[in-house]
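Here the complex is missing one protein chain, while the rest keep their positions.
Chains: A and B, in written order; residue numbering restarts at 1 for each.
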Amino acid sequence: METVLAILVGSLVAATVFLMLSRNIVKFLFGLVLLGNAANLLIFAAGRLTYARPGLIPDGAAAPLGDVANALPQAMVLTAIVIGFGLTAFAFALVYRAYQELGTTDTDEMRVAEPPLDASQLDTPAQDRRAA
Amino acid sequence: MTIVSIERPDLVASPHSRLTSRFAGWVGFFLAAGLTAFFASKVPVVAAGETLRWTVDWVPTLGYQLSFYVDGLSLLFALLISGIGAFIFLYTPVYLSAYRHASRLVVVLILFMISMLGLVMADDMIALFVFWELTTITSYILIGFDHDNAKARRCALQALLVTGAGGLVMLAGFVLLGSAAGTFQLSELKAQGFHLAEHAAYLPILILILIGAFTKSAQIPFHFWLPNAMAAPTPISAYLHSATMVKGGVYLMARMHPVLGGTPEWAWILTIIGAATAVVASVLALRQTDLKLALAYTTVMALGTLTMFLGAEAGVAIAAAVTFLLVHALYKCALFLVVGIIDHGTGTRDAPRLGGLARAMPITTAAAAAAALSMAGFPPFLGFIGKELKYEGALAIASEPGLAITAAVAANAMMVAVAAIVGLRPFFARPVATPKVPHEAPFRMWIGPVTLAALGLFFGLVPPLVANGLVQPAVASVLGAPQVVKLALWHGINLPLLLSVVTLLLGVLVYVRHLQIRDSLAAFEARLPTDTDRVYDLSIDALKDLAAWQTRLIQSGVLRRYLFVVFAVVVLAVGGTLLMKDGLRLPQAWPDVPLPVWGMTALVLAGAVLTVLAKSRLLAICALGSVGFGVALIFLMYGAPDVAMTQLLVEILFVIIIAIVLLRLPRFGKRTAGLGASRWQDGVLAVGTGLVTTALMLAATRGPIDREITAYFEANSATEAYGRNIVNVILVDFRALDTLGEILVVAVAAFAVVGLVKLRQRRWRAS
Partner (left out) sequence: MRSLILSTAVHLLFGLMILFSLFLLLRGHNLPGGGFVGGLVAAIAFTLFAIADSAAAVRRVLRIDPRYLVVAGLAVALLSGLFKAAAGMPYLTGAWVHPGGLPLGTPLLFDVGVYLTVVGSVLTLVLTMEEER
């Protein structure tokens, strides 16, 4: 059963990579959402899959009857989903603000932090400074 | 720096800043004076052959101890550092009283003094390195005190880079030495003796450590930083660049003498480099008109001489080095302080513009004359004894006595001339008009040079005092064996005395002709194609070009390229590991999966493909939603209702938020389709990453799983935590601390969005 999820996660990651390598930052964000789903499925499947038997303890029993789904990765994935939501919402707000400031959603044009270098921007050589 | 012209009113001292700098000066003075008294009280104990030690555990797991020990060598240095320091702390606040930030300088000076004391007392090589770099850093701040001046900044940075780089090289040598000898304690290394000379790593160790010593002590070809460091205020130069810090390298060589010395390599390197440094520096000293620069070059010359003598094995050569160290510290520091007084009192320190100051500055004149005579080596000053001993030592240098004698005589003759130029000429030559009317310095400025010069005379008259108390124990530390040192003014008529006479005659000759010599040297210098200072500039520029080039290469600033590299590395590293460790686990049979799961898998796959291909934003959002929806149903089918519910609800919110934001962003343009070729590469990389992920997951889920923790939760959820939904019990009870961290992250994300959006609105309104 894990095999199917492995292929599914691989496909989601492939889609993610392709989207993230796009020049459009919005597509990058779509990739981020897909990657979150892929990661959650991966963690979920890493705890092994049990079909249709949730980790609940019946009334009156002290422990679950028989094999039930692994609850530990479920707890991890649950919080990961909520955190992923917070993160993605923040990323969208960031992209929105960046668009307001820079007027573009093309990552090749978002070069405020690392502007393209040209020779005139280089520091003056030390030899010239020595004369000062 | 010039002390007279202050153009920046914000740098002029206020009454308050004057008070704080005086206070800091007194703190430094009493600290230094107290330390001097303490070290002086230990002289008899150490002279009797004992060593003092203090130990503190530093990094016990690595075997590093912060241990200090004081033998004869350390004690001599410690006395010089604290004793001269006391006078510097008296002098500096007065000298810089016009400057607002003088108190900062004094505080850094205190730090420097403590670091320097740590350097000469450290037993552990790592501790020695740390103190070594602390003196480098504090000296950087001190040289760059006049930080509005680009030249001062450049000189400070140069000193930092040269000595700092040397220090790093030295650290490499220390680590090699420590692992070769099995200990980092200098005292234990010394006890091991000469076994290291046969070690395979001996030569690398020697060269690495000597590079450290040569950069610190300004030996050729690293000498250029020291004259440039004269950008520092004069008392700083007097302290750091004549008496203490630059002697750090000399100290290291003396310390390593019993460990690394006694080999032909040691002797040759030290003798040749030392002799070359001494001769070149003494010639360059004559070339200068700035009194301070002339002194700086004679300091380089003195350091070269010390290095040359430390290359020798003979007891008398080491005795010559130690005696000269003391002599030099006394007269050179006095002369620097005198130059500071001249600068302070007349407004210039340019030799041609000075003359006839003896009448206006009688006390300073006396101090200067005494120091200059000691420097020139006239009896009965300690300088004379030192010079005689040098000639005796040079004759005893086994490897190359001819070279040593020639270098010593030549350098000493130049010293006679420079001593006359700096110490006598400004006071006794024909009076010249100076920028300010010359006046005598206040007491706190002249007390230092007067005392130091007087000590040079006093020790010369009573040589056994120094010989037994300071020189003899220090020589014993350097040689690693007790050594009898006898100092005397009169040795009878012998070769050293003859050489002394020759030196004096030569020196006087050079002094008489020094103006012509200076001019021809200047003309010669102008014809030189390059000098080391320029080489330094070229290498710094080359380094910056290299940095710019590799930054352009690696930091392209284009997100796609960064990500491409990251994903490619993931594919190669993870995929390569899986292949090499035989981790590929291909499924053996067609997976046995219930039909609904196939349906959901198809839904998710279709959504993913559609998200990639979508040309419109709305379609992409719907496709993304179907992916989330399908994943939620997969969770539900495999027994995770809580996760499924969370995922569904989050999916709803996602769509709402994405819709809100996307409506304000531009439509997908044509350009997003990208350039055909690059997207083709992206596609290959994407498929590769997906395949590697699948392979990784197959490998990870194939082995047995340890459900110990889940078993614990299942067994205790109902009985201990009164909950029958195990997932929820884990979240709010068993692993509640994790959950606490997670809701904190969610809260931070929310507040960050508010900050992003709202703060700008406020800024716009304000503008």
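Basically, contacts are C-beta pairs under 8 Å (C-beta built on N, C-alpha and C of every residue); 3 or more make two chains touch, one makes a residue touch a chain.
Because the structure is predicted, anything quoted here is derived from the model rather than measured.
Among the residues A:38, A:56, A:72 or A:110, only A:56 touches the chain that is left out of the figure. Touching the chain that is not shown, out of A:13, A:78 or A:110: A:78 (per the contact rule at the top). Considering B:53, B:513 or B:758, the position touching the chain not shown turns out to be B:758 (whole complex). Summarising the interface, chain A meets the missing chain with residues 54, 56, 78-79, 82, 85-86, 89, 92-93, 96. One chain of the complex is left out; on chain B, the residues touching it are 641-642, 645-646, 649-650, 652-653, 656-657, 660-661, 721-725, 727-729, 731-733, 736-737, 739-740, 743-744, 746-747, 749-751, 753-754, 757-758.
One rule holds for everything that comes next: only the chains that are shown with their structure count from here on.
Residues 1-24, 26-28, 30, 33-34, 37-38, 40-42, 44-59, 61-64, 68-72, 74-75, 77-79, 81-90, 92-97, 99-100, 105-108, 110-111, 113-117, 122-123, 125-127, 129-130, 132 of chain A touch chain B in their complex.
Those residues of chain B whose C-beta lies close enough to touch chain A in the complex are 150-151, 154, 533-534, 537-538, 540-541, 544, 548, 551-552, 555-560, 563-564, 567, 587, 591-594, 597-598, 601, 604-605, 608-609, 611-612, 617, 620, 624, 627-628, 631, 634-635, 637-643, 646-647, 650, 653-654, 657-658, 661-662, 664-666, 668-669, 671-672, 674, 679, 682-683, 685-687, 689-695, 697-698, 700-701, 705, 707, 709-710, 713-715, 717-719, 724-727, 730-731, 735, 738-739, 742-743, 745-746, 748-750, 752-753, 756-757, 760.
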